[in-house]
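Removed from the display is one protein chain of the complex; every other protein chain stays in position.
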Amino acid sequence: MLEQTKVVMRLDGVPDHHRLDVYEANGGYAALRKAVKEMKPAEVIDEVKASGLLGKGGAGFPAGLKWSFVPKDHPGPKYLACNADEGEPGTFKDRWILEHNPHQMIEGCIIAAYAVGISHIYVYCRGEFYQGKEMIRRAAEEAYAKGYLGQNILGSGFSTELTVHTGAGSYECGEETALLTSLEGGRGHPKMKPPFPASEGAWRKPTVINNVETLATVPEIINRGAAWHAGLGTEKSKGIKMVCISGHVEKPGNYEVELGVPTLAIINDLAGGMKGGRALKGFFPGGSSTPVLPAAKADVGYDYESVAAAGSMLGSGALIVFDDKTDVVRMAEVITRFYTWESCGKCTPCREGTRWMLQIYERILKGGGRLEDVDLLLSICDHLEFKSFCPFGDAAVGVVRSTINLYRDEYEDYIRNHKVYKRKFMPVKH
Amino acid sequence: MDELRLNQELEKWVKERLPRYPTKRSLLVPTLLEAQKYHGHISPSLAEAIGALLDTTPRDVLSVASFYTLVHKHPVGKHVIQLCHNVSCFLNGCDDIAAYIEEKLGVKAGGTTEDGKFTFITVECLAACGSGPVMLVGEKLYENLTPEAVDRALAEAN
Partner (left out) sequence: MDGNGNNMVTLTINGMEVTVRAGTLLTDAAEQAGFKIPQFCAHRWLEPLGACRMCLVRIEKMPKLQTACSTVAQNGMVVTTESDEIKAAREAMLEFHLLNHPLECPVCDRGGECDLQDLTELHGCTTSRYVEDKMVRPDAMLTPYLHMNYKRCILCKRCVRYCEEITGSNLLKVNERGAWSHISNFGGGAKDYFSGNTIEICPVGAITSEVFRFRGRAWELTKTRTVCNQCSVGCAVEMHTRLGELMRVVPAPHSEVNDGHICDRGRFAYGYANNLPFKQPLKGKSGERREVSWEEAERTAAEMIHQVSEKHGANALGLIAGSGLTNEDYVAFRLIAHSHLGTENFFIGEGLIDVSANPLVLLHSLFFDSASISEILQSDLILAVGCDLVEEVPVLALRIKQALKNTSQKLIGLCAHEPRGYWDPQEHYCYEAGNFLAAADEIIRAIDSGETGGQWGGLVESLQKARTVAIVYGQDLLRHRYADRCLLALLKIKQAMYRWREAGGIERGHISLNPSLRSANATGALVMNNLEFLVNDEAKLPARPHATMRGLLEKAVAGEIKLLYLNGINPLMTFVDRSLVERALEAVDFLIVQDVLPNETTERADLVLPVSPWPCREGTYINFGWRLQKLHASDLVSNLPTDLEVWNRLLIKLGKGSHSISPARIFDEIARLVPAISHLTFDTIPEAGSVLGFQLDDEGARRVAEEVAKVQLDLTRYKRPEDYPLVLVQKLYLFRNSPRMRYSPKMDAATPEAVALMNPEDLSALGLADGAKAVIESRHGSIELALEGAAWVQRGSVIINNYLPEAPTNWLVSVDDEITFVRVRAAQ
């Protein structure tokens, strides 16, 4: 029976652990003390590097390595953008952290700031996270009052500020450079790389961007040591991961596991198995941007390399599970509409390609599909993939190509039989 | 175009936060959301006033405003209902809830009730996928929606 390995969620169940006093009573801010009093900034970076901590926002990039890219001799200022723009469909772990365990995230932010020499932390929060923003604001206030933020933290001479900055409804702003553009007051368009944010980020200053969960893991790495963390998970995916499981399962929710555990165990042991006893048809391993995997591959190890080998991606850790009664064409249409409406519009292939695919889906669902539309969709995927300005274009391709490859017969069923999907309502762009 | 006087509370809010950023324009997106609380949607005259406060042009303000879903360029109802219609909520039956809300309020998705009380729109993932269907009414999140839960939520909005 799969057990959880709670690190970020270690205080789950402890009432009010969003409060500073409760957090401290449960070991909170010990890591910060250790870092600023006993370790040099370079040592902190080395520790995080040695731990093998991978970014938890979707890209899985080694966090310590990212921190080390910031030029040490830069006169500053340097910034940390904590990416709390959780928008990947299926993902709801960061919101949990913001609302229930904000201090562990803030502590991680401050430790990161200390390690890299950052003078201002911006927590870029989705506009829709009204509760989350409020919790972080309150927690930051508490941290300031206690001297964990602001000038001369714990007498170390190190100072850093924290500001909660709101987004206003744009999925693309979760992409690190688009987040920076939004932070600077602009439209959420991604920036050209190089230069990379570590050398030229927000306001053209060195900027580290880390996901909420990544930062919330840092205090435990400092507390328990890099070796402890590196001992968890697999060879190439060290550590743990919060998994957000949703869809047709009995107990959807957030769980935290060692990387590498069998996905099926997450579904059955932690999430209570398929809802209503129905059969598993397929699943998105890491959010709507990751290609669908069939039930046959459900035992894949839940880690970056295994899921990649199976033909998908771990992504943000959003495990979306659907059963055998699911209309996958309609489901693919829902997701394609998401990409079309959320595309920032900067580059031509994504802007035009996503809308094209959506129009084809809408036509198929209206009974007007043609047999060549299936291969046309695949062709659009080939043309869009790896050619857009940012990974958004690649994300849009995932569901289309994988559902066609796995469930082509359902597409053809719609087309051959001029089947019409009975819409219960029609979404309208606001 | 009539000149608009920015609400004093709003101006105070902005000026308090400006020192936390290297440029004034950085505060634009948060200001747009905050300004909506006092002035409603972002009209051209509001854009001009915000632009003057943040050292940028009204065109820049409107262009940025038009990029973000939560920023309204046209008048909206007193309470904006945002129901997620993305994949996990779809798998959990958000379409039925959407149809229910349409019927209950007498407007189609995208519309505003005649009395101006509610604007109902369907939106993308609200990061509450484990408890779908979900919706925001104003700033409050309602999860595990059923028709009864919808009734309760709408009743709370006054």
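We just call them A and B in the order they show up, numbering each chain from 1.
Note that in this section a residue touches a chain if its C-beta (ideal position, glycine included) is under 8 Å from a C-beta of that chain, and two chains touch if they have at least 3 such contacts.
As the structure is a computational prediction, the values presented were derived from the model and not from experiment.
Contacts of the undrawn chain with the visible chains, over the full complex, involve A, B. Within the complete assembly, B:Phe67 is the residue of B:Phe67, B:Phe118 or B:Tyr142 that touches the hidden chain.
Interface note: of A:Thr207, A:Ser312, A:Ser388 or A:Thr403, the residue touching the hidden chain in the full complex is A:Ser388. Although one chain is not drawn, the whole complex shows that of A:Ile245, A:Cys344, A:Val397 or A:Ile415 it is A:Cys344 that touches it.
Taking the whole complex into account, subunit B touches the unshown chain at residues 1, 44, 47, 57-60, 62-63, 66-67. Against the chain not displayed here, subunit A makes contact via residues 170, 187, 192, 340-349, 351-356, 359-360, 363, 376, 379, 382-383, 386-389, 429.
In this text, only the chains that are shown with their structure count from here on.
Mean C-alpha position of subunit A lies 23 Å from that of subunit B.
Listing the residues of subunit A that touch subunit B in their complex gives 77, 86-92, 94-95, 120, 126-131, 161, 163, 165-171, 182-188, 203, 244-248, 252-254, 284, 288, 318, 320, 322, 326, 330-331, 334-335, 338, 341-342, 344, 423-430. Of all the residues in subunit B, the ones that touch subunit A in their complex are 17, 20-23, 25-30, 32-33, 54, 56, 63-64, 67-71, 82, 85-88, 90-92, 95-96, 98-99, 102, 108-110, 121-132, 136, 139-141.
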